[in-house]
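Data first, discussion second: the structure below is written as structure tokens.
Just one protein chain is left out here, and the rest sit where they should.
Showing subunit A:
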Amino acid sequence: MATFQLDINNSKHKVEVAEGTSLLWVLREHLGLTGTKYSCGIGQCGACMVHIDNQPVRACLLQVDNYADGQKIKTIEGLSQNCDHPVQRAWIEAQAPQCGYCQSGQIMQAVALLENNPNPTREEIKTYMNGILCRCGTYLRIIKAIELAAKTPTSIEN
């Protein structure tokens, strides 16, 4: 067991786990940040997408050891205070989720997309979002939500 200090959603979290523990288990089971989901564990589905230093990454593939040196981790819980990030608002407007399980990962990926490319074409959206699986088949509404969010002027600032 080892103690790690993580910077998550702008606050410090201490956790005692075995070295090599996946960041996903640390977030979900040790720290209770359960908005980040487990679905495949092998980097295929993107349900565990989080941001580290503003880059979207799959938490299931990461070992906690490598992210305890002040790297800024952001999870869906840290995206906004009141569910009012422009991407979240667009998601509600498009009524995108069905079961909802993949949607944290979809949203974290979409936020990263719009931060890098505020006005993506439909093809750019599809390419960037292709790694995040949705079994309920909400893809068309996810595209709609991203296009809505892209039209919101404040989306880049958040």
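Just so we're on the same page, a residue touches a chain if its C-beta (ideal position, glycine included) is under 8 Å from a C-beta of that chain, and two chains touch if they have at least 3 such contacts; residues count from 1.
The rule we apply is simple: contacts and distances are computed from a predicted model.
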Subject >> UniProt protein name of the chain not shown, from "Amino acid ABC transporter ATP-binding protein", "AtuA-like ferredoxin-fold domain-containing protein", "Putative ABC transport system permease protein" or "Isoquinoline 1-oxidoreductase beta subunit" >> reply: "Isoquinoline 1-oxidoreductase beta subunit"
**OP:** Out of A:5, A:44 or A:119, point to the residue that touches the absent chain in the complete complex.
**Re:** A:44
**OP:** Among A:2, A:61 or A:83, choose the residue that contacts the chain missing from this document, as touch is defined above.
**Re:** A:83
Original post:
On subunit A, what residues meet the omitted chain?
Top reply: 17-18, 21-22, 25, 28-30, 32-42, 44-45, 47, 75-77, 79-80, 83, 88, 91-92, 95-104, 107, 125-127, 129-143
